[in-house]
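The complex appears here minus one protein chain, its other protein chains still in place.
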Amino acid sequence: MSAHAYKKKNPVWDWLTTVDHKKIGILYLASGAFFFLIGGLEAILLRVQLLYPEFDFVGAETFNQLLTMHGTTMIFLAAMPLIFGFMNAIVPLQIGARDVAFPFVNSLGFWLFTAGGILLNLGWFLGGAPDAGWTGYAPLSTTSPGNGVDFYVLGLQISGIGTLIGGINFLVTIINMRAPGMTFMRMPLFTWSSFITSGLILFAFPALTIGLALLMFDRLFGSQFFAAEAGGNPIIYEHLFWIFGHPEVYILVLPAFGMFSEIIATFARKRLFGYSAMVFATALIGFLGFMVWVHHMFTVGLGPIANSIFAVATMLIAVPTGVKIFNWLFTMWGGKVSFPTANLFAVGFIPSFVLGGMTGVMLSVPPADYQYHDSYFVVAHFHYVIVGGVVFGLFAGMYYWWPKIFGTVLNEFLGKLHFWLFFIGFHLTFFPMHFLGLMGMPRRVYTYLSGQSLDEANFAATMGAFLMGLATIIMVWNIIQTSVKGKKAGNDPWDGRTLEWAISSPAPEYNFAQTPLVRGLDAWWLEKRAGNTQMVAAEPLDDIHMPDSSILPVLLSLGLFTAALSAIYSNWVLAIGGLALAALSMILRSVIDYHGYHIHKEDLPAEGREDK
Amino acid sequence: MKSNEAMTKLPANPERATLEGKNKFLGFWFFLGGETVLFASLFGVYLGLRNATNGGVTANELFELPLVFIATMLLLTSSLTSVFATMALKTNHFKRMIGWFVVTGLLGLGFLGLEIYEFNHYVHEYGHTIKSSAWGSAFYTLVGTHGAHVFMGISWITLLIIRNLRRGMDLYTAPKFYLFALYWHFIDVVWIFIFTVVYLMGKVG
Amino acid sequence: MQMKRWRNVWRFLPLLSVIALALTGCGNEQLTAMLPKGEGAEMQFNLMMLSLYIMIGVFVVVALIYTVVLVRFRRRGESDNEIPEQTEGNVVLEILWTVVPIILLLILAVPTVMTTFALDEGTEKVPKDATVIKVTAHQYWWEFEYPDLEVKTSQDLHIPTGERVYFELVSKDVTHSFWVPTLGGKMDTNTATENKMWLNAQEPGTYYGKCAELCGPSHALMDFKVIAQEKEDFEAWAKSMKEAGSQAASDQAAQGEEIFANSCIGCHAVGSEGGNTGPNLTNFGDRERVAGVLDHTDKNIKNWISNPSEFKPGNNMPAFGDQLNDEELDALVVYLQGLKVEE
Partner (left out) sequence: MAHHEGHDTLSEHDQSHLDIHHKIAHEKEFKQQIVSFAMMIFLTMIAFVAVASDAISDAFTVVFIMILAGIQLVFQLYMFMHLSHKGHQYPAWGIFFGVFVAGTCVVALMGMIW
């Protein structure tokens, strides 16, 4: 790494100012993992409270705060950033790009997300966390006493802006930055799903932005959007939330689908079965995702016509999802499937997610949903989808791409232990919940009465949660151990198929010394089968242009953070100060020229260079 | 980056001549796609609550069409002037472009002044505020969000003009001015729907 | 009726499933949705089972392929280095697993849509002689008003069996959701709009009702009871409710009545007298539970009045432990326990 040793950097300053997508990816992964552990701890506390009927552990108020923060944290502060982490770390490598389209915006997106995440959690220390559920339904949220919901509204708003600009960045990156020969129909499935997901982010998040803004106006400025006595209507909020909220589910799960597609193909040593059908199914799921939100609102009283239309639309989504499942199965069919931890999670995902999909179809039937809705059946369903789909995907991706991101391999023994404990714990926790719901247990209850036949299943679920907690501790131990004395990984430890495995682990900061020429789907696999040890270059070796790092994203995020926190306490002077800092950062970004710098070709390491 | 002199002959679409320009161009269009959903949500909220006057003043009693008409003319004209500016950009007439953008900004300022006068008038003459009814909340939020966009636009173009007055036209500045013009047209589109949906439909009842 | 035909087709489905579920336990028979005791719940249960069977069929197919893959196509050790054939896909298969699910979904979609409309039947134009009940949800209790019968009650919902009872659902504060799993699915109670639904209990009995939408700290405790009675019993109950007023049976009860008139009547009504911000207590003595969740004992009533927040966090009733002494509380309890309309 002699590339530019002349630029000595303080490591803290370096991480604060970096615009390198691989480092931003690591930042996303680290903060996502941190929030994942917090959200998991909240879940364990919830399950302890429900261990026995009429058990008193945290009490009603704290329970509602915990359930709200568990949902909000897992969706917005754990799953989203972890997915963005993988997108940052991997997508540019998979399309043979040196960088993302907007390195500065990328960094800004991360720091806004972090500022929002911290703000959200500050409620715990400043008089109570939000307690109106992760959905924040009005008027419960607008009338909730204390400042908890203010932290929810403003924290999500700030991190939402970060997510939105991150989505735009990836859309443009994937459209404009692909290497020569990397046509759309040669893109790896993870890149494809990241592309679709970014599109969903772009069109779904604005609805949430407005929903949250209206909540904020009602709470802070006395507007009447959701106050029935002044003509307001809370159903407006429910629509806005779910117009965002349903696509959000696909925002989370599609990248996981992409990861499974890569991982299953790699470990079956086979090309993905039905590639174009998979791409089409992904796009179709994304599109249909905008037309089904009312199935979250079947019991709101929108009438049989609306309910029927959205029921049928929802059922339709099962078709492309089924196409994906069968294509994964047939990718393995006739292959030579090996089972390192990454593939264990991928293969374990299939039956788990099929169960989640099954209950999904069952939920799409409005009359039946009148029974399931807001019961533990729904809790079971969405955990089968989000844990069985998204979290399994994130774990699979972690074991699979860890070598490329950090240059070391995670311990396989601990990995397998992690998988089995988590897999068993997961089913033990959530499978009984289907029955709890059918037996009449509503969701979001802090306790249940004895003598209602709800005791055994609740006990089993809590035991399962403990197992999942244990599995997570083992995973953390594995990460620590690997970080301290991990085995060095080669460039291509899994006999990979896509471009990221063609370069060194971890990737150099310029990714590709020469932009590669892509000659087909699974570009790296093709070259290897043709007997090549590296990609063919699409351009002669030249100086490499790199973007300037910047502290402004941190300052801008700090400004908005300060403004939001001050607004919660109606300290308008400080709030304007925070906004001024944010505005100043934007102005500086606009008036200072960023021309970047060059890494000279003489400084590039000899390895991986194709001399003309 | 070459010196300004060498770049007087810019390519046909200077805003998209560099990779950076291409990225900005595409990214900004996508941003406008997202903004479409943002404003649509506000329009939806407004339409859902437009009769929720809570016994207070109604749209028909409140709105005065001549004022809205003048505001509309200001904004539509500013759209034309920013088109002129873009054409000057494409033919590399820097000074002409700046001139048209100054006119655009001034027209926008006029529009904003009218809006502030209007809001002030409603609050003080009619007691119509963000708190008085759900309709009031929806009205000020929708129209106010548009007004905030106009304000952002004026600040943006002011900053761009000041910053680049001495730099002149090159492949680094061209995308910036071009994006502003796109943004300004988008604001105008939103206004077309505001005057139609809020004011004209409010008068119809 | 069109629905009848469908019911015939499905007759065997619930039978099978009931047997299967009886073996594993279906929950409390006053609460569970799996042992339906109402017309609506049964229609919903049939659809649940239909969708479940279709889905199990799909799952079996997936599981079969999955098992074969895991058994037959493993890589056997490090030395197994053969590169499998790089199949691109198979158009016939793709069409197959697109078309078959569409057919399965159509089979599900038709009865789904029909039942959705069937469940809404009559809510727009309620039949003339039907019982109509206006349900108002509060944090954290339920108010039931029978406009035609001029009766108001709370927490215990009395309905006649064997007929569709129509509900008009609203909420006073935040969104709640009205759910009696054994009799039928839930419906939200909104603040700005009124919802309508019906329930039809097929046999007399007590069924548990719940609030299904997060509504604050005591959401978990917002329980109510549905007491389904034969039509005559129901009418008798309604009649005695209408006539009921407070009449104290003893001196202690008379003292209690006075305390009630001084401290409680602003919020709680007995008969037609009293406020409307708290539950109507006309038939309080008949109830099975205090505040919907506590056992109906004198001690619990006393504790509740002394400090309601201890039992239902966040509820709106003030604590009377400081205002009333033990003797007064006892008298109040005796009075309240005497408020009965049934034997």
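Points worth noting:
Letters A, B and C mark the chains in the order given here, with residues in each chain numbered from 1 onward.
Throughout what follows, contacts are C-beta pairs under 8 Å (C-beta built on N, C-alpha and C of every residue); 3 or more make two chains touch, one makes a residue touch a chain.
It should be emphasised that the depicted structure is a prediction, and the values quoted were computed from it without experimental measurement.
Within the complete assembly, B:193 is the residue of B:126, B:151 or B:193 that touches the hidden chain. When you scan A:64, A:515, A:534 or A:585 for touch with the missing chain, the hit is A:515.
Subunit B meets the missing chain through residues 2, 9, 11-13, 16-19, 22, 25-26, 29-30, 32-37, 39-41, 43-45, 47-48, 65, 69, 72-73, 76, 79-80, 82-84, 87, 90-91, 182, 185-186, 188-189, 192-193, 195-197, 200-201, 203-205. Remark: the residues of subunit A touching the chain excluded from display are 175-177, 179-180, 199, 202-204, 207, 233, 235-236, 239-240, 243, 290-291, 293-294, 302, 306, 515, 538-539, 545.
As a working rule, only the chains that are shown with their structure count from here on.
Averaging C-alpha coordinates per chain places the centre of subunit B 51 Å away from that of subunit C. Subunit C has its Cα centroid 36 Å from the Cα centroid of subunit A. Centre to centre, using the average C-alpha position, subunit A and subunit B are separated by 34 Å. Under the contact definition stated at the top, the residues of subunit A that touch 2 or more other chains are 232-233. Contact residues of subunit B toward subunit A in the complex are 1, 19, 22-23, 26-27, 30-31, 33-35, 37-38, 41-42, 44-45, 48-49, 52-54, 130-138, 140-141, 159-160, 163, 172. The residues of subunit C lying in touch with subunit A in their complex are 24-28, 31-34, 41, 43-45, 47-48, 51-52, 54-56, 58-59, 62-63, 65-66, 68-70, 73-75, 80, 82-90, 93-94, 97-98, 101-102, 105, 108-109, 112-113, 115-117, 119-120, 169, 173-175, 177, 179, 181-182, 184-188, 190-193, 195-196, 208, 210-221, 223, 293, 313-314. Considering their complex, residues 59-61, 64, 131-133, 137, 139-140, 143, 228, 232-235, 268-271, 273-277, 299-301, 303-304, 307-308, 311-312, 315-316, 318-319, 322-323, 325-327, 329-330, 332-339, 347, 350-351, 354-355, 358-359, 361-362, 364-371, 373-375, 435, 438-440, 442-449, 451-454, 529 of subunit A touch subunit C.
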